[in-house]
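The complex appears here without one of its protein chains, the remainder shown in place.
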Amino acid sequence: MEARAHIETPLQAFLRQFRSSKLAVLGSVLLLAMIVAAILAPWIAPQNPYDLARIDVLDARLPPGAMSAEHGIRYLLGTDEQGRDMLSAILYGMRISVFVGVASTVLALAIGLALGLLAGYVGGKIEGIIMRVADIQLSFPSILIALILLALLGPGIGKIVLALVAVQWAYYARTARSAALVERRKEYIEAAVGLGLPPSRIVFRHLLPNCLPPLIVVAALQVASAISLEATLSFLGLGLPVTEPSLGLLIANGFNYLLSGKYWISLFPGIALLVLIVAINLVADQLREVLNPRLQAL
Amino acid sequence: MDSKAPLLELREVSKQFAKPMDFAARLGNWFGRSDWQKATLAVDRVSLAIQSGEVLGLVGESGSGKSTLGRIAAGLHNPSAGTRWWKGVQLDALHADERREAQLRTQMIFQDATASLNPRMRVADIIGEAPLVHGLISKRERADYVADLLQRVGLDASHAQRYPHQFSGGQRARIGIARALAVQPELLICDEAVAALDVSVQAQVLNLFMQLRAELGLTYLFISHDLSVVRHIADRVLVMYRGRIVESAPTAELFAHPRHPYTEALLQAAPTLDTEHRSFHALKEEASSSASSAYGFHAIPQHAEQDATLTEIAPGHFVACHADARS
Partner (left out) sequence: MSHVHIDNTVLRVEQLQMQFATRAGIVKAVNEVSFSVRRGEILGIVGESGSGKSMTAYSIMRLIDPPGRIAGGRVLLNGQNLLDLSDEQMRRVRGNRIAMIFQDPMMTLNPVLRIDTQMMEAIRAHQPVGKAQAREMARDALARVGMPAPEEKLAAYPHQFSGGMRQRVAIAIALLNKPDLIICDEPTTALDVTIQGQILHEMQTLCRESGTALIWITHDLAVVAGFADRLCVMYGGRIVESGDVREVLRQPHHPYTAGLIASSPSRNERGRPLYQITGSMPSLLELPSGCPFRTRCPRATDVCATMPDVDAQGNHVWRCFHPMNQPTERTHG
């Protein structure tokens, strides 16, 4: 009885194809390193930048490598204008950036996927309503919507995530609907209908797994986009409170000092943000290659 | 046996496909334009009856409506007009539950076996899902049930945890058959089920169909464009052209004495291994896909009301009224 000689599970095939790009491997290593560092921040950061007792305003604006007179730690990347250790601030700031990026993407994905699949499978008036709402929302610039929402809702991490979800869901809904329209016509769905399976089961067990690949690609790219949107909002002052700075806020705070020689206050958070986004993009690019259905050798 | 109702009966069934007018067109109509809905009549007043245990062949070319008719029989499309009867009971008159129950007894085997299998499901799930959902088996029984079915269709039961793309084309066809058998059907509708298979695999799958018929008492509606296959496997044959049945007869009779000019044309054009039949004939003018001009060939007229009826010209042999039909 012959079947393929090499039995590879889909996961193994995916990993193998993913690894074929050195850049993507580099990107994922970087990304993983940054995420781990961010998660472990409370343990590896030299200083807790949110603990006001530990910050000494006398240590403000020290250059990289300077020693703290009072606290006995070396400020590897300098301090900002409030005496916070830049390295610690960056680590904690990454935590927030990554959390906000991932949380908003996952929520937006879930909502967009559900609505998009519903629209694509059921069609008719429901599809019309959902898609028109999505279209209207997509025609506004995302920053504008986020700004308006934040102005209404006020500051706070939860509100930022909410604003980002509101901005992003429509993109997922459109993609999910297109995928659902294509898959719905395929014979394996017809077969499932013929087997008398209930519609809910068909949508979740048959349609969803086959509509997911393009959405995963979108999601991977959108994480980066969400992070940079949050950074922008913080930079504009509408994001997180000053006491819990994200990378964007750190960059904003140091903006004034850029030209007066104290570059490190903006530069290092800026580099951290850049590396984070580039790493995500590298991974997302390769994901898109690998998940491209045309390249799936069957 | 004559008084026994046929297993499946379709009476005067028609199917129309209309492209729904979008909002803009409807708005236009409101303002005085007259855009009509474009409709195509895929199946036109077809009646057929399948007796339990028989193999009914359905032949036709593209545009004949045979696939649509097959899907109506399988319950995948609802007819625009006409009625469906299962074991003498009208399907549309039943409650939704009873209707679902009855429709489960009819299963379809698709032409493209690869497309008909969910690429992200393991074979064991593909086959075992429906009987579990319908309560035919319990979770504990599932593994054995699936293994049994795989063996029955000639596959290795140890491959149950694999994915469809890890099998060959012929094996995928068998998986599709196992999936259909899993819900214990009485009628199988094979829509060009062997058309995409290599000749040597085709023979194996056709033999499997015949074996299952003998072992499980199945009934078949066998849709195909390949006359030699239909001739081998079917007890009776229906010939469809442009949504209508133009001829219907027991197999031997149809191939020996075709009456309708279209049937004759089909038989003449079919290639045979017989090397004496050395040249093909210039037969017909083709209509382009957008024009609705009638086929020039043999002046088959545009459908008129009275042409839908079939007359019996010999026992069991029916032909649609036609100027050129021999009697």
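The first chain written gets the first letter, and so on, giving A and B; residue counts start at 1 in each chain.
FYI, a residue touches a chain if its C-beta (ideal position, glycine included) is under 8 Å from a C-beta of that chain, and two chains touch if they have at least 3 such contacts.
Since we're looking at a predicted model, the values are computed, not measured.
Enquirer: Can you tell me which of B:Ala49, B:Val133, B:Ala270 or B:Ile313 touches the chain that was removed from the display?
Expert: The single option touching the absent chain is B:Ala270.
Enquirer: So which of B:Ser14, B:Thr106 or B:Thr251 would be touching the chain we can't see?
Expert: Per the contact definition at the top, the residue touching the missing chain is B:Thr251.
Enquirer: Hey, which subunit B residues sit against the chain that's not shown?
Expert: Where subunit B meets the chain not shown: residues 61-62, 168-171, 198-204, 206-207, 210-211, 225, 227-229, 231-233, 251-252, 265-266, 268-275, 277-290.
Simple rule for what comes next: only the chains that are shown with their structure count from here on.
Enquirer: Counting only Cα atoms for the centres, state how far subunit A is from subunit B in Å.
Expert: Once rounded, the distance between the two centres reads 50 Å.
Enquirer: Note which residues of subunit A are touching subunit B in the complex, please.
Expert: 1-4, 7, 10, 128, 186-188, 190-198, 201, 205-206, 209-210, 296, 298
Enquirer: Quick one: which bits of subunit B touch subunit A in the complex? Just the residue numbers, please.
Expert: The touching residues are 23, 74-76, 100, 103-104, 107-108, 110, 112, 114-121, 129-130, 133-134, 155-156, 159, 162-163, 165-168, 171, 176, 179, 183.
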